[in-house]
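With one protein chain held back, the other chains of the complex are shown just where they sit.
Lettered A, B and C in written order, each chain numbered from 1.
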Amino acid sequence: MELITAKQIELLKQMWRIRCFEEQAIRLYGEGYYRGSTHPYIGQEATAVGACAALRPTDPVLATYRGHGVCIAKGSDPQRMMAEILGKETGLCHGKGGSMHLADASVGFVGSNAVVSAHIPMAGGVALAQQLNHTGAVVACFFGDGASCEGIFYETCNMAALWKLPLVFVVENNEFAISTHVSESISVPHIAQRAQAFGFPGVTVDGCDVLAVYAAMSAAAARARSGDGPTLVEAQTIRWTRHSAVSAGGYGAGKDAERWRATDPIPRYSEWLVTQELIAPDEPARIEQAARAEIERAVKFAIESPLPAVEQLHEDIFA
Amino acid sequence: MELITAKQIELLKQMWRIRCFEEQAIRLYGEGYYRGSTHPYIGQEATAVGACAALRPTDPVLATYRGHGVCIAKGSDPQRMMAEILGKETGLCHGKGGSMHLADASVGFVGSNAVVSAHIPMAGGVALAQQLNHTGAVVACFFGDGASCEGIFYETCNMAALWKLPLVFVVENNEFAISTHVSESISVPHIAQRAQAFGFPGVTVDGCDVLAVYAAMSAAAARARSGDGPTLVEAQTIRWTRHSAVSAGGYGAGKDAERWRATDPIPRYSEWLVTQELIAPDEPARIEQAARAEIERAVKFAIESPLPAVEQLHEDIFA
Amino acid sequence: MPELTYAQALNQALREEMWRDPNIVLLGEDIGKYGGVFGVTRGLYDEFGGARVRDCPLNEASIVGFGIGLALAGMRAVTELEFMDFCTYAMDQITNQAPKLRYIWGGQVKVPLVVRMPIVAELGFGSQHSQSLEAWFMHVPGLKVAIPSTAYDAKGLLKTALRDDNPIVFIENVKLYATKSEIPDDEYLISFGKADIKREGDAVTIVAISAMVPEALQAADELARVGISAEVIDPRTLAPLDADTIIASVQKTGRLIVAHKAHKTGGVGAEIAQLVSERAFDALDAPVVRVAAQDVPIAASQPLEAATFPGAKELVSAARKLVNR
Partner (left out) sequence: MPELTYAQALNQALREEMWRDPNIVLLGEDIGKYGGVFGVTRGLYDEFGGARVRDCPLNEASIVGFGIGLALAGMRAVTELEFMDFCTYAMDQITNQAPKLRYIWGGQVKVPLVVRMPIVAELGFGSQHSQSLEAWFMHVPGLKVAIPSTAYDAKGLLKTALRDDNPIVFIENVKLYATKSEIPDDEYLISFGKADIKREGDAVTIVAISAMVPEALQAADELARVGISAEVIDPRTLAPLDADTIIASVQKTGRLIVAHKAHKTGGVGAEIAQLVSERAFDALDAPVVRVAAQDVPIAASQPLEAATFPGAKELVSAARKLVNR
């Protein structure tokens, strides 16, 4: 599936939105605008953006507490996202979810889950619903390398394979759980290899190359849509931050700066767009500026929004 | 590893003990000597006997509620086993466990578990203890095809592979869970294939051929003992009975009689022993008679044994 | 009116609602061609097909997780756990996911999910197959908990559950599956949060759960013979709980016994007793009495199992002691 230029440029815009959004989310946490924790997606932007670009707007997506990137890539509104993270009434979830529980059903993002892997069988069920209702939709389920160790991941692989569900497992392999390196938690060199046990394809792709992710995801989605069942797409990526606002772990501040620069998906893709003469050399800077401005508006909106009234406490428990 | 003749003959004796034991367990349930349920091992004898013969007496073994066969194969006392099934004070567990919870620490059988797959990570922990204490022992964990779908099985595979534990997974693939055929519950043709996801060997063997099981298990045990880690041994077998005293399911009474006769591990192995001239042609019959007599004594012992006193209720909760 | 067993009544409720609502999908182990380990889904596979009555591999956590996913996608899922004890494999999905997603996502989704699970106590299955764990679920906000004791209630409550857009833990009882009620030919529903007075009396109130209800009725008969008039109340749902009906009864009798086959410590008896103490303290002539299973793992051996679970006998002596206090 070929990308038209406008969409190719949109990929860069989305990566910048995510980058700027996460920088602000980190800053606001540091300045005490919200509590709990936040799990930045910086460095991994190409995975969410490339994968979601290969999906249709109506394709449901599920992700983790490290879900801001996927939420933006799926097309949600950064203003309501930031307001949610700050626990505001205007947030996507009226402040009840916070950073780890973003969801936006209006764009098919259902949603972030804070329990590692718990959303994987749910993604299977959402995919089963698509199959039963012949919607033609494909479901994408994002999760990490660590999550791929939880039993329910394998259980869902087996069921999805048995029932040939329209489901794509997207493993965001950023090399670490919190502090545990994949070499200490996964007994094989590539997580994609897990798929062999279930009889469906597993592919490993450079998760910092937005076009490579897009291509792999397009193939997986096409396969799922045509009724051939699930695919496991392992995106090898890297996170630029500590695990979360609360937990260090994994990459040490600075010590990996070299690798970060080398793998940074944004300049890499910017340069590609420029050399392909799809955009002018000064366009990337303008795109960055636009993203910064947009996210600053989102921050302003979030900060100025009201907190939920205590009356909300008993609302939305039962339908 | 070559079997001396005495041990070769012992394999036949063990299979007959199991066959007769289960026939009596079924009869006693039918006659109301005990409640709950019982899960016969008839048809699968070669798997437990062949596998345990490849282990040392000091090698710990864990199994399921369908565990009478493994318990006998590991060398436990049929009298105390039958007494346990009848809930008697003289039983292995003083009647507290019953048919689904047999255990005999004195022979390294620790033990049967009634929750599908729950014992698999425990087997991993027992194996870890062997490694940490350099005992040189290997742990064997028996479970069914259905059990291989539970998440903790895969979790344990990953940990056992990471830590190169002295553990052998023995899948008793009798084609059905309760009523669900493997083709409806497992997305690949051979359960042994699951091992590929974890980077250790998986082998499929004829579970009705006691020597084939013995050979596969010997290789797996040798590998584990030498520090190379786990192996998954899939024994393709077949059960002759309904799932349990309570649940039908799987093979229909009679309808599979043809296959049962064809795969019956006992005459098959008897004939081999005779043709190899390891035993006289009339020896198998004598072995059967001896087994029948031994198990009848066990039944008599169990029936005549006293029930536990109510005072036992509060004993053995805490150490 | 035809007499149906508890199991048949559940089956009828499923069948009627599946005809009514094509969105209902069943997930579980052996629920298809086989009809369920205890026969509750018998015939549904033939009637509705394998797409809606789905045999699953053995993986309880994912069965419930798939059910939640179906619900998130606008369908209605009914998941069966073969024995209540196995809810431990699906505990995260049942307690951290299903009852919380609507709230944490600010009302964006509904989770119409029924998790059916039978108690299998007193049948000699032993420690890992004989537990009554309803107290765990009563402690989880966002969950509704039904625990019917008769075929009639089982059908009416399950039909209501199948029209409710929220996650429901539906607790059945294998010991009751063969017990019968007259089932009206006309459709009926029983709303959650309405206790049922199974027998009227004025000397002592007995609140009984699940298999303790028939025991309580038997005890009431025996108590009547010695001149003690016992009122027997079945809450039928624990969440929501109809405290008003219980308290009204206690206002009348002044004495309360809460009876269940779950272990005594931390059982729902504590919650119900304390609720009544909080709201009707002055009406109580004596402390609330709990009749419950002993706090020991459940042995397979018959005499030990019998000594673990209470029955009509224990209820009778508790009631006599309480009344003659």
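Details
The definition used in the following text is that a contact is a pair of C-beta atoms (placed from the backbone, for glycine too) under 8 Å apart; a residue touches a chain by one contact, two chains touch by 3 or more.
Here the structure is a predicted model, which is why all the values come from computation and not from measurement.
Note on the chain not shown: across the whole complex it touches A, B, C.
Checked against the full complex, the one of A:28, A:114 or A:188 touching the unshown chain is A:114. Within the full complex, the residue among B:73, B:86 or B:122 touching the omitted chain is B:122. The omitted chain makes contact with just one of the residues C:41, C:95 or C:210: C:95.
Touch with the chain omitted from the figure is made, among B:12, B:25, B:55 or B:162, by B:162. Shown as candidates are C:6, C:38 or C:136; the residue that touches the absent chain is C:136. Annotation for chain C: contacts to the undisplayed chain at residues 85-86, 88-89, 91-92, 95-96, 99-100, 103-104, 126-128, 133, 135-136, 138-142, 239, 262-263, 265-271, 273-275, 277-278, 281, 286-290, 294-297, 299-300. Listed by residue number, the positions of chain B touching the unshown chain are 60, 91-97, 101, 103-105, 110-111, 113, 115, 118, 120-130, 132-133, 151-152, 155-156, 158-159, 162, 315-319.
Remark: the residues of chain A touching the chain excluded from display are 34-37, 87-88, 94-101, 113-117, 146-147, 149-151, 177-180, 184-186, 246-249, 307-310, 312-314, 317.
Operating definition for what follows: only the chains that are shown with their structure count from here on.
Chain contacts here are complete: no pair of chains fails to touch. For this pair, chain B with chain C, the centres built from the Cα atoms lie 36 Å apart.
Between the CA-based centres of chain A and chain C the separation comes to 41 Å, rounded to the whole angstrom. In chain C, the residues that reach two or more other chains under the touch definition are 56-57, 59, 61-62.
With touch defined as above, residues shared between interfaces to two or more other chains in chain B number as follows: 149-151, 184-186.
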